[in-house]
Each structure stands twice: as C-alpha cells, then as structure tokens.
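One protein chain is absent from this view; the other protein chains keep their places.
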Amino acid sequence: GMARIDTGRSVRCGMPEVVLAEGKEPGAFARIMLAQVKASGRCIATRVSPEHIEALQPLLPPEVRLEHREAARAIVLSTGEGPDPRGGTVAILTAGTSDIPVAEEAKLIAEEMGCEVRTAYDVGVAGIHRLFSALRDLIPADVFIVAAGREGTLPAIVAGLVDRPVIGVPVSTGYGYMGAGEAALASMLQACSVLAVVNIDAGFTAGAFAAQIAHGGRRV
Amino acid sequence: GMARIDTGRSVRCGMPEVVLAEGKEPGAFARIMLAQVKASGRCIATRVSPEHIEALQPLLPPEVRLEHREAARAIVLSTGEGPDPRGGTVAILTAGTSDIPVAEEAKLIAEEMGCEVRTAYDVGVAGIHRLFSALRDLIPADVFIVAAGREGTLPAIVAGLVDRPVIGVPVSTGYGYMGAGEAALASMLQACSVLAVVNIDAGFTAGAFAAQIAHGGRRV
Amino acid sequence: GMARIDTGRSVRCGMPEVVLAEGKEPGAFARIMLAQVKASGRCIATRVSPEHIEALQPLLPPEVRLEHREAARAIVLSTGEGPDPRGGTVAILTAGTSDIPVAEEAKLIAEEMGCEVRTAYDVGVAGIHRLFSALRDLIPADVFIVAAGREGTLPAIVAGLVDRPVIGVPVSTGYGYMGAGEAALASMLQACSVLAVVNIDAGFTAGAFAAQIAHGGRRV
Amino acid sequence: GMARIDTGRSVRCGMPEVVLAEGKEPGAFARIMLAQVKASGRCIATRVSPEHIEALQPLLPPEVRLEHREAARAIVLSTGEGPDPRGGTVAILTAGTSDIPVAEEAKLIAEEMGCEVRTAYDVGVAGIHRLFSALRDLIPADVFIVAAGREGTLPAIVAGLVDRPVIGVPVSTGYGYMGAGEAALASMLQACSVLAVVNIDAGFTAGAFAAQIAHGGRRV
Amino acid sequence: GMARIDTGRSVRCGMPEVVLAEGKEPGAFARIMLAQVKASGRCIATRVSPEHIEALQPLLPPEVRLEHREAARAIVLSTGEGPDPRGGTVAILTAGTSDIPVAEEAKLIAEEMGCEVRTAYDVGVAGIHRLFSALRDLIPADVFIVAAGREGTLPAIVAGLVDRPVIGVPVSTGYGYMGAGEAALASMLQACSVLAVVNIDAGFTAGAFAAQIAHGGRRV
Amino acid sequence: GMARIDTGRSVRCGMPEVVLAEGKEPGAFARIMLAQVKASGRCIATRVSPEHIEALQPLLPPEVRLEHREAARAIVLSTGEGPDPRGGTVAILTAGTSDIPVAEEAKLIAEEMGCEVRTAYDVGVAGIHRLFSALRDLIPADVFIVAAGREGTLPAIVAGLVDRPVIGVPVSTGYGYMGAGEAALASMLQACSVLAVVNIDAGFTAGAFAAQIAHGGRRV
Amino acid sequence: GMARIDTGRSVRCGMPEVVLAEGKEPGAFARIMLAQVKASGRCIATRVSPEHIEALQPLLPPEVRLEHREAARAIVLSTGEGPDPRGGTVAILTAGTSDIPVAEEAKLIAEEMGCEVRTAYDVGVAGIHRLFSALRDLIPADVFIVAAGREGTLPAIVAGLVDRPVIGVPVSTGYGYMGAGEAALASMLQACSVLAVVNIDAGFTAGAFAAQIAHGGRRV
Partner (left out) sequence: GMARIDTGRSVRCGMPEVVLAEGKEPGAFARIMLAQVKASGRCIATRVSPEHIEALQPLLPPEVRLEHREAARAIVLSTGEGPDPRGGTVAILTAGTSDIPVAEEAKLIAEEMGCEVRTAYDVGVAGIHRLFSALRDLIPADVFIVAAGREGTLPAIVAGLVDRPVIGVPVSTGYGYMGAGEAALASMLQACSVLAVVNIDAGFTAGAFAAQIAHGGRRV
C-alpha cells in the first residue's frame, strides 16, 4: 500500500495511466497495476520483464483482462472497452529493425490516446527511393515519429521532406563511441532541419506527445 | 558567390529562409542575406552581432527594408509585405528574465510563419500562483513553448497542467556543474511529464516546430 | 585480520559504525562486521547482498542479534539495546516508488542516530494536491530529505514550500540520457531553490546529515 | 517592466530577495533591483560586474542605500535597517585564498538571514596543526561551510572532526583535468565523511542553507 | 634555436613541412618557419593569426616568397617552384559556408602534395537535387573529403552515393549540446555508411590523407 | 516480413550486404539473413552470438552454405561462388592479441570486396625491431589498417614510417580511465601523423574503407 | 602461434614479463603464457579469472610451477628460482579493505622486481592517529604507493607527511557520481600535495614504477 494512486492525470492531460515497470520490484509493480486498473478501468505498463508479468498474473481478478504486446515490451490491463477514437493520425517510421520495439511502444500509447497509427519500419538503410515510397503512404498524417539509432540521421531527412511536425526518437542501438543512443541524440539536437526530440528509447513520450499534436482542436 | 541559394524550402516545408549569423564571416554573411532576399523577398538572420549588421547595411538596395529585433538578437530583411496570417496560436513562457532572448527568437519565427503569439515571461521563480495566473491568459493556445535555464523545471510543470503539446527549450544560463544549459537539457529529457525538447538556446527550432503544430490542418 | 577497527567515530562525530557491503568480498565483510559489533556492540551494513548475509550468519555468536531491513537493503548487528532517543524529527519524501530503498536506508540511519522519522513516499507523480496533503503531516519536522530519480524535481519544489533545510538525494532510476541519476544530480545542483545534495543513491549520507541537523543543540 | 516581482519568498521560506546579476543585461538588472527594493525594502545581488553597478547607480532614489561588498562580488540595496538577528552561528572555512570570494558570498547571505558568522580562511595548504587551531575558535558554531577548489579535500577532513553538519562548496580554482571545480565536486560527493554539497561556486546556496540549519527551532 | 628542424618527413612520407601556428609564441613561430624554408625550400603554416605573420614578415630574406591563403588561414613560404604535379584528383564538399575555411586548408595541402582539387561548397542545406548536381562534376575524383558541422550528416549521404573513399571532417560550427563539432564527430563515427573520420576542424589531416589515396600507385 | 531488403548497395557502392547481428532479436535476424541471401546470393553478418546462429541454422535451405568465421565473430551465407578478385592489397596490423577479432572482421570484409589481405598481429608490445620486420613483409600494400586498444599509439607510428594511407581502429580493450577504447580513439584523432579513424571496434568499416582505397582505379 | 614473444623488455627496462589476462580468450591466454615461460623462465599474469587458470593448467609441463596469488588476482609461472633481490623498499598503503586487491597486485610486481615491500592496509577510514602509527613502521621506505577509492584523499595526505615520492592509485570502488574511480583519479590529479598518479586499478603500473624508484642507483 505504499504507492499512491493518481487517476487525475487522464482527465487533466488527456493521457492514460502508464507505469514504467523497469526498476520496480515485481511485487510492488503488481500491486500498483492492480490498484490503477481498479481505480480507472485501464492501465498500461512499459518496459516489462517476464518477472513483472509472472508476479502480476496470479493476482488478477477475473474481470481484468491482460493483453501482452510483446513487440512493444508492454502490457495493457483493462476491465472494459478500448480507448475512444479521438481522431488524428500519427505516422511512425524507423531507420532499422532494432528500432522497432521503441516504435511499437510509441504506437501503443498513441492508439490508447485514440489516434490512428500508420507505420513504415526499416526504411533507413536502403536507398532514398525506399523512403520516398514509404512516405507516400504516410503523407496524410498529422505528425511523424521517426526512431533511429547509431548516427540518427533519418528524422532530419524526413523533416526536410514533409511540412508536418517531426519528432525524433534516439534509439540505444550501436556500439563504440556514444553508441548507446548518445550520438543519435546529439545529431538530432544539432539538426539543421526543424525537429523536436525525446529521451533515448522514450517511445512512451514520443507516442503521447504525437497524440497531443494529432488531436489538434479535438478536445474531449 | 560561393554560397548557393535555396528558395525551395519555404515552399516545401512551409518555413521562412533563416540564416544563422554566428560563425559566419560578416562579409560572407552580408552576401548570403542579399542573395536570399532578392530571390525570395524575405529573409531572417538569428544570433546576429553588430559586426554582421555593419557589414550588411551599406550593401542594401533601397527596396530592401531591414528590421532589427534587438530582444531576439535577429534581423528581418524584406522587400514586400509581412507574413500571411496562417492561423494557430503559440504560447511562450520563460522561467526567468535571462531566458527572454531565446523566447523572443522563437516568437519572431512563429510570427513569420503566420501564427499569433502570446507570452508570459519570468514566471518561474515566483510561487506557483504566478504561474497559474499566467497560464489562464494563455490557455487557448494550440501549443506551448517553455524556456528555462539552470535546473529547467518549468516545462515539466506546465506539461502537467495543460493538455496541449509542450516544447521545452533549455537555456544556457546558470553556472557551475552543467550550468551552460546541460542540466536543463538533461532534466527535460528525463521529465516524467510528456515533453519534447530542442537544442540548448534553440529559439528558432522551437518557434518553427510550434508553428507547424499550431497550423494544424491549415495547409497553405 | 587485515581490516582495522575504528570505534572512535561514534564518539567523535555522533555517528554509528556503518559498513558499505557492496564491493567487499563476503568473507572479508563478515570478519569486519563481527569485529565491529564486538568492539562497539552495534554495527550496520548497507547495500547488502544475499551472499554477504550468507557469509555472515554462520559466524554469529549467540549474543549478537541480526536484523535484516529488506526495504533498506541493510542489516543491523547488535548485542544490546537500540539507539538512545536523542531527539529531533526527520521527514523523508520520495517522488516515485523506485526511490523507496534509498529512502529506507536514510530512515534507518536517522533512527539509529536517535531521531524520529516520518515518511511520505511516491508523492511526485501525482498532482500538486497530493504533495500538499503529504507535507501537512510532515511540517513539524526539523529537516527534510527528498529522494527523486529521472529529472529530480521534487526536492526543489519542497524547498520552495518549507522554511527548514531540504536535502536532495538523486536516485539512479530512469533510462536514456543521464538516466542513472546524473540528470537528477545536475538539476538539484542547479536548483534555484535552496537545497544541499548528496551522492546518487546515498541514503546513508542523507540520513546521517539530516540527523546532525535534527539534533540541533542536543549534543550527547 | 517584463520581470515580475515576488516578495512572497522572504515570508514563505525565511530568505531575502537575491538577484543573480551574471547573465542579466545591465539595464534589465537595474530595473529588477529597483522594483525589488521598492517592494520589500531590501534586496541583494550576487556575481555583480562593474557594468551592472554602473547601470544601477544613476537610477537610485535618495532613500535607497547601496552597499558594495567587493570581497563577495555582491551589492545590497536597502531603504531601512539591516536584518533582524534571528540567532544561530555559522562557521565558514576556506582551503586557500582563491576560495575567499565564494566564502564571502556565503557570509553575506547568512548574515542577511540574521546569523552570526565566524570565518577562518586559507587553512588548507598548511599542516594540520593550522586547521586544529582554526577549528578551536569555530567549535561553538551550529553548522560549518567549507569552501575548497582543486581536489576539494578540506570539507571531508572537517566533517571527520566535528559533530555538527558540514556543507562542502566546490570552488572553480585549479587548472587541467576537471580543474574548474569538477574534481572538487566529485570528491565531496564521494567523501566517506558525512557531507552535503552545493553547486560549484554556489556561495549563495551554502549561506542560505547553513542559515536554515543555524536557525534551528527559532522560527520567526 | 630551441626547435629542431626535420626535413626527413617529406621524403619519408611524401608530405610537405607543415607548422601548426596556433599555440606557438609568434617569435618562436617565425624562427621555426625560417629554418624550415631554408632547409627544404618550402614550408606551410596553418591556423595562422595576424600576430604570427607580423612576427615573420620583417625576418624574411628577399629570396623567400610569402603567400597568404586567407580563406585557408594559412601561409606558404617558398624559395623556388610550386609542388610537382603527382597526379590524382581530390573532391572537397562542404555542407555550409562556415565549413569553408577547413575545406580550404584541406585543399591547400592536397595541392601542395601534387593533386588536382575540385570543390563544391555549401551543398548541404539545400534539397538533395543540389547535392546531385554538385556530385556530377566531382564524380571522376579518386577520393572525397566532406566537411560538415552541427549534425554532420553530409559525409554519410555522399558515402551512400559514390564508390570511392569518403573522408568526413567534423567542423566546430553549431551551438548548444555538443555544438563545437562533437555531435558531428559522433554521428560520423556511428554512420551506417562506410566513412573514415579525422579530428574536428582537421583540414590538414584530411587533405594529406586524401592525397595519399589519390596518389594511388604513383609513388615518387 | 517487417525488414525491407535492399540489394542495390552492392551495385551502387561496390560493397557486400553486411548485417550487424548484435542488438537484433535472433528470430528477426534469421529472417533478414535469409531474405538477403535469397535476393543477392551472398550475405555477411558481424558481431554474431551463438543464439543468432542457432536461430538461423534450422531455417537454411540446402542451397545456402553457412561459413562460420569464429576469429572474426562473423558468418557468411552464400549460394554461389566467392567474391571476384578485384585487385588491391590491404595490410592489417594489431598492437596486441586482444585486437585480433576486430582485425579479422576487417580482413573478412576486405576479402569479400576482392582484395588480397596480409596480416601482422601483436606487433605493438615488443620493441620497435619487431614492427620493422613486420612492416617489411607488408610494404607493398596499397593501404594499412592498424588496430590498437589502450593508448592506441601504433597507428601513428606506422603512419610515420610508410607513405600509403593508414586507417586507425581503436579497440575496446583496456580498463580504468577511458579504457573501453576512448583513450585510443582520442589519441588517434589527435595524432601528429596523418591518420584517418573509424569507430571503436569498427572492423567492418575499416575493412570496407581500405578496400575502396585498394581498388584504386579498378572500378567494376 | 599468433602472439609474438618478446623477451627483450626484462633486459631493456628491468621489468618482468606480465600478461594482462582480462580481455583475452582463455585458450589464447594459455598459449601466450606457456610461450613466455619457456622463453624466459618466469611469467606473471594479472586480472586472471578462473576460466583462464582452467585453460592453462592442463597444458603445463612438469618443470613449470604455477603459483596462484589470490589476493592479487594474479598467477606466477616459473621454471627456476624467484627474483634476485635488487634492493630498495616499497611501502604500500590502502585507504580501505576494497583497495587491497589492487595493492596486492602492486606488491607482487615490486617483489618480482627484487624489492622489499611493507604494507599497511585500511588506514583511511579511521582517525588520523591510525595513519600516524602505520606510517611510523613504513618510514624508511624509498617510495610510497597509496591506493584509495571513492574520494581518493589518502595519497595527498601521505604526501604531505613524508619527503619520499608518493604514487597515488585510484581504485574503482564507490558508487554514484564518478564512483568507478574517476572521482579518486580527478582528486589525485588536482592534489595540492606533490603526487604522481597511475590509471584506475593499475596495481601493476604502480608496483613497477615504484620499484624503478626504489632501485635508485642499483642498476643490474
């Protein structure tokens, strides 16, 4: 009973309850999740390990449904319906295949916030023609999330090609000098293109920020 | 004649021509500005020193108007009208008085991109009541820019209070450990609130990114 | 027999004997603990692993009591009574649930130094109203310890609300850029509020420093 | 008129109004100082340059007195009496002569908060006997501030000798590797002694924090 | 007479004598230059300030010719002919106009080593079509040098388009986080394209390394 | 089917398809390798773990041959012949034995690009005579790769002795201060000799870059 | 047979053959050790893991003796007598018990180089009187090695008390900010006392350097 439950944020800022599992003792994690889902009917956890899920599963009452989104390393607990469609489209691109888990975390959050999400993964290594054809399908989006590791160039390139906001997500792939996402972070912050950035691997923040943009005037 | 003029970006990405004066030799700077304004009728320069303006002024033909925006450390060259109002409202807050030049740079760019801008400066040191009254006037904005130096807390606090996107701008005020904006950058990237971030002192990027959000569906 | 026992500090600086288990070979650790408890009747170890406890237990003579404070990752060996109540009240707050082990380490030390300790954990994520109600119960404290990871904002906020000394403890939760407590450390050092800081995760130092304050004039 | 005046903090947290001059444009600085002294009768500025004083002096009305504390690089504006003696004694030591300006800044703030201050400067280079004789005069103090540059050892040594709280202030003297105060900061944070730390060169924070401790139960 | 003259390297490694002026006391610099030109008939200095040239000029005997290459911040002293054409073509591109001095330093060295040099400056900001047309003229080159500041993306893009070796030169333009060339260095080292890198601003090294490649089998 | 296959690079830049196994989920890795080898008849993977190979082996159709190059921590999948000899000789040296895996990765790539490779490993610790005798056998090479950890001196020494291009590869051996290759990277970037550098442990980049040099005029 | 054996250094610089086991594949390690001991009759390995010893043991011919110095994490292979006493006394102190393995590595090397070694471990935590009594026994030494982690103060204190050379060895104990030996390294480099420093945990270098000093005029 040490964690305090706050169900005000989803009303105040239009955002779902999201618990960062990593760094939490599995037992404490399970108790927090249960309390949240009871209080608000829906609760998401990100960066979840098998130990977290194991601690949670035996405690779940029958009315709580657990969905495991493996690609996003996330789970969703719910007692009722899914999120209301609130409108707005978010496009998510990744430079490589290693960036996909971070992209999927962003996708989950944006969908939970009622947005439509379109994705194009692993477009960064190929020649520029692959990017062009990928962008063609995404162009009606209200906002773009672009995840990239190593030198993190893709977000700046996309930002030079579209006139909607582009959010760069540095990913901790790579090795050697500044290889855990720092080179990507630095190059996105220094980009000549117009670009805003979130923390390394911060799929959650990118998804929620993009959804706020995509909502546009559509307040609940 | 070494610099190449690109007048395509304002069409492609809906953004004005903006030249970063700092780091450019004054003579080269003046030639680039002139070429840009001739090609597209309007050109902005940021982080401008007196030497840059001195080099530019004698070369200006009568039809080019020079506006010096001192508070933003910027100049605007133009041959014709101001920017078309394209719609959307941007709110800009600063934590202290030292953050104002960066905020003014953001304001100039957002206005050049056709947005209405409302500001509330120096709200960070005072008690939280000052922030509340400042926010009340800004609440209809489509997007918030919050500039802060030292520990850079204000953007996260604002993001916890509004349901529109908040862009944090770390400012290089402060002294000692990570005092040149790095502490502010780090704390904004680690914020629990949903926040996107631009480079230290990057008023230009914040303003342009905010305008892209504020435009919403209103494409030109 | 290589480690030398110093039982002078508890007299000289009013502080208990505390051994940092981490980084010590379990056998050496056990020998040091035994020697300390024999010499002074009481000895604490922090950052203890199961291997350390396993190496210690078989060696304990019957007159030595071992208390395992799991939440604080600490143990207390003693042959006699608990610490004398020396007076003074320490308040301890945490921003999230992941900060609790560090807070509990601080609590243990402050209690060992004869202070009363009151806690309010996980007050940082919720809206500001939760903090206000938490502070109400803690307000008579002589000194506040505030532990926070990620952006580490909570200590500065508390320092803006109370007129007693506030000690910030950066905690190594978080991920990505400066995520192992460095962002929190930097933002606490740059805080506009008046705040003193200890090392990342340094519950021991925070607790002992707070107890020195709480003792006030009450010298032994 | 852009800066907003906050006269609430001195009541809320028992602290005087202090303006950080460095990084403020002299004209803006002068306007802020005047507004503060008019609103609350007393106002301090730290890290003041000659340009700041020049901009301020011609604007001062006859009823405002300006005191220049050169050794502290500070000024005090006042219309009335000095600070009320609120009780408590603060001891301030420095390792070398280069640390004195930072120590003097701390002294000024502690005195402004109504404390008695005793100092012993340049005790660090000499043999340990100099430190002992210096400490003898300071021993009745409620709290110790110890400022040191280069390797920053002195605070930890003092903390091993007294049973009152010791605050370390890293100073940006030294050259070469981590010579701008970072080595001192790091060694204070890693100290085995019980020690709390403030930002590099942060005399203001050290002085105000020490005064909060020295006040003890004496609330206004 | 303290500096020792080494005229062996030009024979051993096929490289001219080059003195780094920066960091040398002007008088010492002048004596070293004179000794070198007397010993080998030709000597270059890079990163030269007006003070260096002033100290040198009065000492020059009539048979020594001084050429000031302002754009490269370099001077060439010679008693005889220019360098022998040794063959090979080096292409040099820059992303912006601020990168030109570094590019010109590289050009000077490559020419001194007997290569033909072709340049295309300021191709990075414009749309990709500008880069394509620039590359068309450079395509017969044996090796490419690409200088870029801020996020330093251009070298990787060029490396994805040509099948000859590409050398990235990070340039210390930019501001804010890692703005003095570090972001560019990091992104070039992490590039997915095949790229080798030299020190920040190291036009000399890039030029000499490129010339070694361009020489191919043509040993002297 | 999420990864997109690009078989254009081998034509465009004369380089084989190389997949970085590290950081890829084994199943995804296996699917990508299979798709690549089907599309282009040949595919290399570097930084391969046993888990990657285990996931791949059961999926291999009979016509695909898997070669495990243990010393290079790499595998080669192929359906047909080996690489065409395209000409050019690459010399590879290492300072110690711990640098050999990185050197072997470079060797594999250069051979795959049709070069002859000669090696001399562990020449750095011994006296300079060992280096001389090693260089004698390598001297006809078109280009030198020199891999070195700890202080990373060997590349600069080799560059002072030969007149062909030298590529330094910092290796992440060593411990303590900047021991994971950073000291080697820094000293190679600061070398007085003419040297280009690749990322820490980047055998692939060094090998491919060297092969581009060794090809000289011999375009396919 | 890839590693090359160098038996010249022991003659040239008066130093034994020492192999750094860490980072070497166990099989390669065993082959190198065998070759060394065969060539010179004696060979030491430091930072040895159980896997290294396991790989070595079955290969040892009967005439080679293996001595496992556990406290130093080292082994000594030899076919003949121990090292000749060459004279000179080295004193080794540690601040805590965690520093002992590094101290023991230094001791082993100094003894192998023919010096007498005297030690005093764990003198840093206790009051200064413990240090004084420890120094009394060590005072005739020709040189002092002082190993310390965390804030690394002890070497500077010793250097202020003796008139022989003092070598500081930073040790990677500690946690939090710069806790892996960097704080200790920084504070030793910035020390006001006269002190030379070696790499973090570099017992080998400290021992060999001290032995060179202790030898004094006694060349072999």
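A few remarks follow.
Letters A, B, C, D, E, F and G mark the chains in the order given here, with residues in each chain numbered from 1 onward.
Going forward, contacts are C-beta pairs under 8 Å (C-beta built on N, C-alpha and C of every residue); 3 or more make two chains touch, one makes a residue touch a chain.
Keep in mind that this is a model prediction, so the values were computed, not measured.
From the set F:174, F:203 or F:216, the residue in touch with the chain omitted from the display is F:174, counting the whole complex. Of F:57, F:133 or F:190, it is F:190 that touches the chain left out of the display.
The chain not displayed touches subunit G at residues 9, 12-15, 142-143, 159-165, 167, 185, 189-190, 194-200, 202, 205-206, 208-209, 212-213, 216-217, 219.
For subunit F, the list of residues touching the undisplayed chain reads 124-125, 127-128, 150-153, 156-157, 160, 174, 176-179, 182-184, 186-192. Mapped onto subunit D, the footprint of the missing chain covers residues 97-98, 100, 121-123, 125-127, 130, 149, 173-177, 179.
The definition used in the following text is that only the chains that are shown with their structure count from here on.
Comparing chain pairs A-C and C-D by the number of C-beta pairs in contact, the larger count belongs to C-D. Multi-chain contact residues of subunit E (touching two or more other chains): 125, 127, 160, 174, 176-177, 179, 189-190. Viewed as a network of touching protein chains, the structure does not reduce to a path, ring, star or complete graph.
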